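Structure first, then comments.
The complex appears here minus one protein chain, its other protein chains still in place.
Here is chain A:
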Amino acid sequence: MKKIINDPKTVVAESLRGLAAAHADVLRVEDDPALVVRVDAPVAGKVAVISGGGSGHEPLHGGFVGHGMLAAAVPGAVFTSPTPDAVEAAVKATTGDAGALLIVKNYTGDVLNFETAAELAAAEGLDVRSVVIDDDVAVKDSTYTAGRRGVGGTVLLEKITGAAAERGDTLDAVEALARKVIGQVRSIGVALTAPTVPHAGEPSFDLADDEIEFGIGIHGEPGIERTAVVTADELVARMVEAVVTDLPFAEGDKALLFTNSMGGTPLVELYLAHGIAERLLAERGIVVERRLVGPYITSLEMQGMSLTLLKLDDELTELWDAPVNTPALRWGV
């Protein structure tokens, strides 16, 4: 394992120190418990949108703290959800009378810790709601699994609910909007290599040079199927097929296409894949009206990518376009 670190135990804290140094105009960082909070929080009269999860998915979630997006992010240890007291501290640091919405990805640890935190905050009289995003079409949604994972759609959900909160929507409205987004966003991911968690010291799964994992999540857990390396055309076609047929997306639908690098796939390959996806969607009559391309929800240095498709309407498009000023997303300001 080669990494630019000092000690696996201090990776997250040291990284957060750097984030704070680089973006002091937008956010501040607290330690023990570790929190990333927008610099002007709490913003009076506005719902606080808060998210969090294990570290190692940067820029998710800390990179999305700021005007027009998250009020706070709660980073856990690498690939490990934060603890309830940390989430509760984030709620207290950012939540006023307008209340808070917690965005939780459907992973058992995240759900359990955020659930407990919401109970703690409610016991203190704060109006806190949570929504669980489960956009990963790779996982069979049945009573025999923990349900679908929350993956790439999380980025779009944080942007859109953050914009609604910024314009002054009530907690009821922001929560309803979040449920609407979750209902119409779908994702699929693939891995070409496994990531190496600093404290584990070796790759989180073994993959031969001529194999890929199809249907991965964001924690270096293996996917649903291991297959041979195929061309980009074949791979992206399979990914588009999986996403489009799930909702399903229909001819004439307007959509946002998010092509995401898992950390180790360079932009040259990512744009290549994005171009193929756009073409395939056009062939199906799906109208891509907005795009996001880049590393936004990663799995350390894992090579691989995910595709996320969100069905758009005028309201969602307007909220997507609304000004945002965070380390990782910035436009309109």
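Basically, a residue touches a chain if its C-beta (ideal position, glycine included) is under 8 Å from a C-beta of that chain, and two chains touch if they have at least 3 such contacts; residues count from 1.
Here is the rule we use: contacts and distances are computed from a predicted model.
Entry comment: the absent subunit's protein name, as recorded by UniProt, is "Dihydroxyacetone kinase subunit DhaL", drawn from "Metallopeptidase TldD-related protein", "Dihydroxyacetone kinase subunit DhaL", "NADH-quinone oxidoreductase subunit K" or "Acyl-CoA dehydrogenase". Touch with the chain omitted from the figure is made, among A:30, A:221 or A:269, by A:221.
Across A:108, A:170 or A:245, the residue that sits in touch with the chain not pictured is A:108.
When the missing chain is restored to the complex, the residue among A:204, A:306 or A:326 that touches it is A:204.
The set of chain A residues touching the chain not shown comprises 54, 76-85, 107-109, 112-113, 116, 138-140, 144-146, 149, 197, 199-200, 202, 204-205, 217, 219-222, 224.
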